[in-house]
Structure formats: C-alpha cells, structure tokens
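Report on one structure; see the data block that follows.
One protein chain is absent from this view; the other protein chains keep their places.
Order of writing sets the labels: A, B, C and D. Residues in every chain begin at 1.
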Amino acid sequence: MLKTEELQINIGPQHPSTHGVFRMLVTVDGETVTDLKPVFGYLHRNHEQIAEVNTYLQNMPYTDRLDYFNAMANNHAYAMAVEKLVGIEVPERAEYIRVLMVELTRILNHAGALGFLINDMGAWQTQLAFGMREREKILDLFESVSGARLMCNYFRFGGVARDLTADFMPRLKDLLVAMPAFIDEMERLLRENEILLQRSEGIGILPKDLALAYSVTGPVLRGSGVAYDIRRAEPYSIYDRLDFDVPVGSVGDVYDRILVRIEEMRQSKRIIEQVIAQLPDAQGGHINPKARQNVRPPVGDVYARVETPKGELGFYLVSDGSSRPYRYKVRAPSFINLTPLGDMCRGYKVADMVVILGSIDIVMGEVDR
Amino acid sequence: MQDVVNQVINTSFGWGWPSWAIALIGYLIVAALLFGIAPFQMLFLTLYERRAIARMQDRIGPNRVGPEGMFQPLADGVKIFTKEDIVPTAADQWVHFIAPCVVVAPTMFMFAVLPWGPGMVPVDMNLGLLFFFAISSVSAVGLMMAGWASSNKFALVGAMRAVAQMVSYEIPAVLSLLAIVLVTGSLSIVELINYQGGLFISTRDVASVPDWGLGWFIFSPVGFLAFIAFFIAALAEGERTPFDIPEADSEIVAGYMTEYSGMKFGLFYLAQYVLNFLLCAITSIIFFGGWQGPGVGWLYAQAITPVNPQGGWVFNVLAGVLGVFYFLTKTYGFFFVMVWIRGAYARLRIDQLMDFGWKFLIPLTLVNIFSAAIWVGLTKWGAADGLAFVEGWSPLVRWAAAFGVTLALNLGAYLFLARIFAQSQDERARQDDDVLEQLTNVA
Amino acid sequence: MTTETQHGSVIVMDRRRGKLRAGQGLLQGLRVVWDHWAGSFRKNDNFSKIHGTFTVEYPEERLPMPQAYRNMPVLLFDDESGHELCTGCYQCQRICPPQVIHITQAKDPVTGKMVPAATEFIIEYDACMSCGFCAEVCPFDSIKMDHVYELSTANRASLTMRKAQLNRSISYYTGIAPGLWAEVQAGAMKKLQGSIKRRPDVIGLAASLTEKIKARRLELAAAAAAAPAAAAVSAPAAPAAPAAKLTPEEKAAKLAAMKAANANKGAAPAPAEAPVALSPADAKAAKLAAIKAANANKGAAPAPAEAPVALSPADAKAAKLAAIKAANAAKQAEAAPVSVETAVATAPLDAKAARLAAIKAANAAKLAAEQGNNE
Amino acid sequence: MALILLRRPYGWEPMDLLIQIIFGLLAALIIGAAMMVVTVRNVIHAALWLIASFFAVAALYLTLEAEFIAIVQVLVYVGAISILILFAIMLTRSSEGERLLTKHWWAAALISLGLFGAVLLPTLIGHTWNIPLPTGPVDAPETLSGVEDIGRGFVNEFVIHFEVAGILLTVALIGAIVIAFEERSRRRRVLTLSEEHILRQRQQATAERVSAVADAAD
Partner (left out) sequence: MPNVSADDLRVRLGRALPGVVQEVYPLKVAPPPAQGHAPAAFVTGDTLVDAARVVDAALYLRDVLGYAYLSDICVVDYLTDGIFEVVYRFYNVEGGPSLALKVRVPRENPVVPSLTPDWPGANFHEREAFDLYGITFVGHPYLHRIYMWDEFEGFPMRKDFPKQGDKYIGEDE
C-alpha cells in the first residue's frame, strides 16, 4: 500500500501569491494541508516605536503606509483618535468629505481585492484589470484633492488638508455613472461562473461563532454571517445620518466573502450618493485645512476605530501631555484576520490555501507594521 | 513537393536524378520549411495572445518594438537567448539539459501530418490522426524529466500534475475524435478534410448537396459535442486556462519550468505555444474543415493534380493560397478562443480537473460515440447491415433522421451529466455529513 | 431575509443554490470579456464609461497633473529679482517626518548675526516621502511641492538636493499650479491686511517686541525733538506716497523709511556716495552696494551713506538687504545718516515681499538706533 | 510513407544502402540503450534509457513498414508504460540503487550469451541466404498493418482473445479502483475547521444529553 508522507513546504516569502513578503510554513499530506503556520515580520519596521518619537501630526503620513491600499481610511482612524484625545470638533463639511473619501477607498479596495482573489484562483488578470481600471479613476480623484494617489496624507486633526477642487464633483458623478455597470459586470463575471463556484464554494469555511472568537473583522466576519459593521454598531463621523445595508453571508466560505465584497461596493456607492446629496448643505462649513498642526493632548488614553475596507482599524493612544504620543498602538485588521488562516486552511488542498489567503485580503504593510 | 522538385531538377535542368534523391530533397525542403514555421508560429502567437488579452482587459498590449509591437517577440527572443543559463547544483545535469529537447521534439514531429492546404500535406499518412496523438504523448516524458531533474518540490509537483493531466485528458480527446473517425471511416487527416465538403451537410452523407466546402462536422450534433469535448481536452493538453494547473503560478510558481532559465526556458515556451498552435490547427481541421471553404474545392479541381494533370498551375497557387488562408484563419480563430477563455476564467483545482475529465467528459464522449454509431447507421447502412427500415428513405431524410436522433441524445446526455456533475460537486463542497456522523459516534 | 435597523438593513447574500449549472455562467463570463474586446478599439478617457482602452502611452502621452499633485519639495525664488522666498525659519525642518530637510541659516558677513535667508538648504530626496507638510507649514510660501516624478537614478547620492538644485522660479510654480499660487497670493494679502488693520504700526513684529518698540518710541519722540534737522534730511522720502489712504505696501515702505531715518538720528552728516540704480534683476548688485557702503562707513569718519535705491516692484529682497546693510552701516558709522528711498509700486504679488522688506528694515533700523542711543 | 516511396524499383541500390545505414544506427541505439538500462546506477536514468530503447524500436518498426505497430509502440510504450515506470520509481523514492554488475558479471554475461545464442543459432542455421532480390514492381504494402484489418480481426477472428483481454483489463481497473478507495478510506482524514466545529458541538450536545439523562436518573 502506498503510504503518503507529510511534507513541509515553504510558500513564500518570495512567492507569486503571498500578497507581499509573507511566508506560510505548510505541512501537506499529498495535496491536503494538514498544518499551516503563518510567518511574517519581513516588513516589520517598528512603526509604533517610530510613532512615539514623532509628533502627533508627523505620524499622519506614516499611517498611509500601513495599508497602502486604503490610505484615506487609515488617516481617518488616526485623525479620529487624536481628535478624541484632544477634543477637537470637526466641521461638518470636513466630515462629509472624509466619509466620501473613505467610501471611495472601500470601493477601490474591494475592486482590487476581488481582482487579486480571482488572480489567485488562476485567472489571467482580467478581473483585476477591470478592478484596477475603476481604482485608477478613484485614485485620480484622490490625487486631485490630496496630491497623491496612494499616500494621500489628506486628513488633519479637525479637518482635511484641502477642500474639494472644482472639477471633483463632476468627475465623481461621472464615476458613479460607471460604477453600477462595473459592479454588475463584476457580478456577472464572478457570481455564476461555474469554475469560480467550484473554487470558492465550501472552501475556507469560518463558522459564525468561531468567526467571533477569532476576532476577525470586516468582510471576513460579515461573510461568516455576523452583521457587525462598526459604521452601524458604533456610528462615528456622520454614518448615523446615512442609509446603507450591511451585507452578510450565510456559510462563511470564500464565496460568501466574494458576495459580501460585491455588495459592499454597491452600498458604498449608495453612501456616496447620499453624501453628494447632503454635501451642499454643509457648504457653509469650513474644512480646517491647517488646523491644529501642533497638538498637545491632555494626559489620558483613547481608542478610536473605524471600519476600513479590511475591517476594524483601531488606534490606541496614550498621551503624557507632551506633543508626542506616549504609546501608539495600531490594531490592524489584516493582522488579526490572519489569525484563523492556519485553522481555516486545514483539510483543504494547497490550491485552496492560496484562495483562502486571497479571500482574507491582507496587506503586509499593515500586518507587519 | 516531390513534383515540384522533380519538375525543377529533372525537367528544367534535365539532370535526370533518381527518384529517391528527388524524394529526399523534397522531404528535406519540407522539413526545413516546417522547422522554420514552428518557431515563427510561437513568436506570432505570443504577440497575438498578448495583444488580444490586452484588448480584453481594456489595455493596448505591447506596441513599442516595431510597428504595432511586431518585433516584440524577437526582442523577447533576444532577451531569452542572452540570459544566463542557470542549472541548480542539485539538479541532474544531463536530464535537466535534455528535458527541453524531449519536450520540443514531438511538437516538431506533429507538423509532419498537418495539411496546410489542398494537396499541401508533408506526409499523407493513413494513420495521421493516431500518429498525431501518439507523438504528442511523448512530451509527457520530457515534462517528467524536467520536473524530476530540477530537484525542486514545485517542479516535481508541477511535472506530476502535468503528466497526470496529459494522460487523463488524452482519453476524452481521443474518444471524441473516435466518434469522428467512426463517421468518416478513416484515420487519415487528409481524408477527414475531404469528407467535409458540402453545405452544412457533408457531400459524403448526402451526395446531392452542393460542394461549397462547408460540410463541416461542427454542423452535426455528433461533431458539435465532439468539438466541445475535444476543445476542452485540447485546453487541458495544451495547459491553457482553466487547465493550466501544471504551471499554476499562484500555487507552484511555474511548475516544471521553475528551475529553467534562458534558452531552455525558451524551449519549453516554444513547445507550449507550438503545441497550442497544433491543437488549434487540428481542431480546425477535424471540426471546421481545415482548408475547406467556399471556392477551394473548385479551384483545386482545376489545378494540376495526379488526378488532373491537365490543370493550370495558377489554380494550384490560388487554391493553395485560399486554402492556407482558410486554414490559418480558423486556426488563429481557435487560438483567439483560447485567449478569450484565458481572459475570462479562473483555474480549476487539480482534483476538480480530474473529476471533470473522468466524471463528465469521458461519459459524454462515450455517449457521443454511441451517437456516432447511430449516425453512421442511419446515413450509411442499409438492409445488408441489418437496417432494413431505412431502405427507401432519401439520403436527406436519412440525414435528417440521424440529425434529430443524435441531437436529442447528445443534448439529453449533456444536461443529464451536467446536473449530475454539478450535484456531485455541490456535495463535495458541503459538509460531508455522513463522515461527521461517523466521527461523532466514534467520539 | 432582511432585518431592519435604523438606517438600512442587514442583507443575507443570496447564494443561488439549486440552479442548474450547465455552463451558463461560463458563457456569461465570455460575453463580458467579449464586450470589452469589442469595445477596446476606441479610446476611452471618460469616467462614466467602462469600455474602451484606458491606456495612457506613457512617454508620449502623459496624464495631466492635478495642481495639488505633490512630489518632492522645491524652493521658490522670484523670477525677476532672484529673491529667494526662504528665510530659513526651520519650520519645515522641524515638521519633516523623516527628517530629511537640513537648513543653514544665512549670517551677516559683517556682524555675524543671523539674517532671514538660508545659505544652504538640503533635502534628501531619496528619503523624502513627499508628504507635503513642509509646504503646508511654510509661513513664507517658499517651499512648494513639485510635479516632477521622473527622478529615478542609478546614483543615490545625486538625490541629495542642495539649494541650487532645489530653486525654482515662481513662474515655474505658477505654470504647474496656477490655482494654488493664486490661493497663496490671496492668503498673503488677507493676512497682511488683517495685521495692518490690527496693528498698523508694528506690522508683522512678534508680540514680545511690541512692548520694547513702544518704549523705544517714547524715547525716540524725545530724541527727535533734539535733532530735527537730521530727521528732516530723510523726511521727503515718506511724503512721496499719496497721503489720502495708504495701501499696505506703501505703509510698509513708509515705515521702513522711517525706521531707517530714525537710525540716522543724532549722527553727523558724512556722505558715503553709493548711488545704486537697480535694474529689476540687480538684487545682488544692491546687496553689494549696501555692503560696500557699509564697508566704506566702517571705521571711517562719519559720512552719510546715501543710497537712493529705486526699487522695481519685484525687488523686495534687494530692498530688504539694502535696508539692512544700510542700517548696519549706519550703526557701524555711529552716526551716518542713511536715507533709503523705497518706492514700492503696489502689486499684489509683491505684497508679501514688500512687507517682509519693511519689517526687516525696520528691525535693522531699530537695532541700529538702539545702539546709537546707547553710545 | 517515405520508405515506401524509396522502395520504388529504379535505383534500389542506394536506397538499400540508406535503409541499411538507418537500420544499423537504430540497432546500435537499441542495443546501446538496453545496455545502459542494465548498467547505469541511477534508476531514473535506467528508465529514461529504456524509453530511448522503446523509441528506437518504434523507428525500427517503421522501417519494416509496420506503421500501426510503430505508432502503437510509441503511444503505449513511450507514452504510457514509461510514464508508469517513471511514476513508480519516483514514488518509491530511492533512485540511487546498488550497482548491479557484481564481480560475477562474467557469469551473467555468459548465461545471457548462451540464451541469446540458443535463440539466434537456429535462425542463423535455418535461414536460407542468397535469395535473389525481387525484380519488377514491389508488392502492395502488406495488409496486416492496416487498422481496418486489425479491427476486423478483433471482432471476427480473434473476438474471444479480444474479449478476454478486455475483461482482464477491466478487472485490473476495478481492482485498482478498489485498492485506491480502500487506501483513501484508511487515510487519516484532516478535518476542516467547520467540520471540527460541528463535531465539537455535537459532542457537547451528546454530553449534555447524557448528563441530563444522568440527572434525571438521580
């Protein structure tokens, strides 16, 4: 009788599908994964230590580099934390602009994440190219307001760096015309494609109660059927004024995560439309472009979190009354969403492992910090 | 070709060379020609694929080197030639070295039986189709050698996958062709093409049909199902998406090619694209009539052939050009379909691939062989073969009856198998309840 | 299945189980890709379309840079005069998160005191993260973000940019970001007007200085009575301006002149002839002239340093320098009447420069006067 | 085929020479490869040499105008059997074997030679040499090599043999499947996270039920 032998292989750190420098120490029995240990830290730069040396404002551009796909959302979390610590009020218009940017970020992140996921399944980048096309449009908008495509560095304590430019709104409205077509097309490509169904249905199941215990966030948590969205659970900024649905899955497999991401793009588009409708009302307000460059918060600690496209991004700040944070901790969604990876991959094939990793949607800049 | 060489040497120059020398020269010229054409096809197809897939992704594709990127493949070739050839220390040097050659050689062999136009076949073997597939299976040895000699886990796994895939998908490919062979009653590729004259109905089935060169097999239910099955199997044989599992870059980096660089890597690449070309060509020949098309048959009838020595050489040229044009158009059309599929789909998993091949494709092709037998019986057999009731039917009625029966049979089989297959996949995806029950009881 | 919440609901995604899957989804996918292929033969740069080629063929075609685009900071100088806007205030150096800005402040060659200019300004482009904070904090709008993105080089050391490499003209910047420069101008104007309205007499001075100045003014008033003649020498400079309602620039100029004149108070007339006619681009010449004048006065018998400088609109810096030098010279000479005639044409673009010049001149004059008084 | 054409009566002499040369080369290749098979130390190399030998044999068939046999030789031996051998060797994982030429190799050589001679000698003795070569047109190619004939032979003359062979193969196939299934069922099944979860839940439920029953009994 043929006896199969357990084999240890290293997937990564240099591997086409590890989404960065990430290593998976996989024990396989034939093609079946029996054990997986994620190994990372290759991008570790002790971001939190660096942040303790910088002033509060100087940390803002560093947050861009955490999850370089969603710089705006990272900015938002950090700005919120400092504002909470110091007690700064944000003008209404700035809040609307912030939400607008963060929701655009969500669309671009999901467009890219789905593309990369399908790439991991072996498609030759068509879905990714479609996603990237929409992403580029959004990045064009980001560039026109913030000056950079990825490292936006756009939020300031108590406002945003610059007001919307004159051509921003018309372009955004054009983009929103294309958005439903894009999302429908993505859905047509992915939703009923038999190959994709075979690759994603029943793969990487994370049951509902385990998803909670594993502290996963974002689409991974919602894909498992937990309707937990911070925008809804603990509304921050102006989210309590906006109507949107929270999509959840029912099984918790890769397919559910895909469906949830597609639907979240729709909901983000809905939010953006509402923001556009409500924004003129806030026109009177200012946006505080250069407000509070040098903050000196009172002694205390604060935890602020936002729902980034990848999940809950939290900043825990401890202030000693000086202009530099005493402790600066990032609760990164990609990092925590990696926790169940090893257990989720167990019992599946090596090819599924890659797909499961893709469905978590990690960015190593955030995992390693 | 011998005719031309004979014409030139013995008639024009009057040297009076013996026949065997003429034949040898003729074969050598043809071989040299094909040897030149094969890499050219690879160069062309890489560019073609990149441009086509770029268009599908709203991009333009390589368009810098030369007009419209025409010389991009040459630039790539130069790059590959000048790259350092790296052989891993732990590799088996000789096997590592020979493997690419073993992979490339069969693809070159396969050109020997490929008809390009009317009367333009290097060797008209009466076992051409069998030869084609027998030789194509040899490259599996080369892949195995490459995977083993690299002494790399990814390479070995890739080679294993490649060989398993090739071996198991050769079965549906051959079975689907068997249906066609059953209908034509010949394994000769030339004969297969000749069979496909007509207009939607082959002239061999119904003699009264005008010969427009459009009596392709694709227009019959048997041929259509065989085409679907064969094309899917061809995708798997050629390691194209969604069956590019042996080189699944997201799992096993580059499969058996992982440890190759420079020209050896280039040879694998060459073999792959030439094989893709050949598979597209054979698909177009078997199901879409190869060089058959409106006008070719008529032109060729006027040309100088052994049957018709009084023809005009102009018609030879015209028929050849038109035939090659039709043939290449269809072939590149199929390559476009390959690219199209690559642009649209993800990749299957290895076990799903095997499932698909064994549980869906092979039953389907078996049913198709049954259909083909019905087709042959209804269109060709008579009372002498035990089919008395067809006596007296007109050929068209017989053809219609065959069409109807096989269509119903094939469609029913397809839907039935699709449902069963989808269900089995669904069950695999769901929790294996029985196993859990068992385990619960044990615990 | 949906559950209503306050704003919107929770949707459970429909997995469409139980549908016969016989390849329709695959055909649908092919259809989508085909549409893109068929649509790709025309170009598309419209945000509202999803079909058509979006490629920008880079070296030939380039995307238009939005004005706000930021890539690597540069320093601005005035086109005509060559006046560098940077004063070496270290604000940018302080805020720079990766600490790549290094400034050496200019020193007066004579006194060794700091002057508001930078002799060296280094930015390590290789470590710069283009966050744009330096441009945001710069109070003089001298550091701005460039639009050049083709910076790749094989030589990393060449990315340590010195001042000469960083200098860009204002017209260059208005070329790449006209809207932003207009904002800068508007902002500077507004600030200036605001501060003039608030304290017309101490434009731009630090609050800590105003007390001192007040005290000095009292002393000066007393002293002025003692030496009316000396003051009269330079008096004609001020009334040259229209009396009705002074624009901020004129006010600044007047102030500068007054301060300069005050410096001359109590000095014996010893004319050091340095008539410098400045052409628009002769900032350097002005500076040189001033230095020369100062040198001439230094240690010499008291001689009035006559420096009638006709300033072109953009010569703020020159004026500033001239004033400083003149003041220094006067101080050195202990009693050299210097009359600085600054006729600054009012152009909104130069409001700031003029203001700066005025402030600097005033400060210098004040210092000189102080010293003169003490002795 | 090429060689059929070469057999045309005019100018058979150089053709004959060509055939002889080709035959010589092929024979050398077959023997050389076969020698390598038994002498190389690396088992994989031995298998590869075996493939080369198979291939050369196929070419030899071609020179004998047995096209079908040649193609089937390639298809079955090179394309399938050799792959099977390679797979088997790779799965057993010990590619470096003992060198099998021991010090008694001469005895082995003697025995092989003896056996070879026993086969060859009667042929050599019984063969009639110096048959005059046929003149005039060659016969039509032998019909046995045709596919059609083989097919007809299978379903007419040799139908029993064919059926028996078919049944044998089917039995072997079924046996292989049975073995594979048995092996699969015996293999340690790796539970996925969700399966494990459900299992744990069920166990908990059973435990609770048991304790409830126990409580009720108390």
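Note that contacts are C-beta pairs under 8 Å (C-beta built on N, C-alpha and C of every residue); 3 or more make two chains touch, one makes a residue touch a chain.
Predicted model only: the values in this text are computed from it and were never measured.
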| item | value |
| --- | --- |
| Among shown chains, those touching the left-out chain | A |
| Sole residue of A:183, A:336 or A:354 that reaches the chain not shown, by the stated touch rule | A:336 |
| Options A:7, A:177 or A:299, residue touching the unrepresented chain | A:299 |
| Touching residues on chain A - with respect to the absent chain | 40-41, 44, 46, 48-49, 53, 210, 212-216, 226, 228, 232-234, 299-301, 303, 305, 312, 314, 316, 318-324, 326-327, 329, 331, 335-336, 338-340, 343, 368-369 |
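In this text, only the chains that are shown with their structure count from here on.
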| item | value |
| --- | --- |
| Path length in the contact graph (chain A to chain C, fewest steps) | 1 |
| Interface ranked first by C-beta contact pairs | A-C |
| Chain B-chain D separation of Cα centroids, rounded to whole Å | 25 |
| Interchain centroid distance [CA atoms averaged], chain C/chain D, Å | 86 |
| Residues of chain D whose C-beta touches two or more other chains | 189, 191, 194-195, 198 |
| Touching two or more other chains - residues of chain B | 56-59, 343-345, 422, 426 |
| Pairwise chain contacts, counting only pairs that touch as defined | A-B, A-C, A-D, B-C, B-D |
| Complex interface listing, chain D residues touching chain A | 91, 179, 183, 186-195, 197-198 |
| Complex contacts: residues of chain A adjacent to chain D | 1-2, 4, 29, 32-34, 205-207, 209-210, 252, 340, 343-344, 346-348 |
| In the complex, chain B residues that touch chain D | 2, 18-21, 23, 27, 92, 95, 123, 125-127, 130-131, 133-135, 137-138, 140-141, 144-145, 148, 156, 160, 163, 167, 170, 187, 431-432, 435-436, 439-440, 443 |
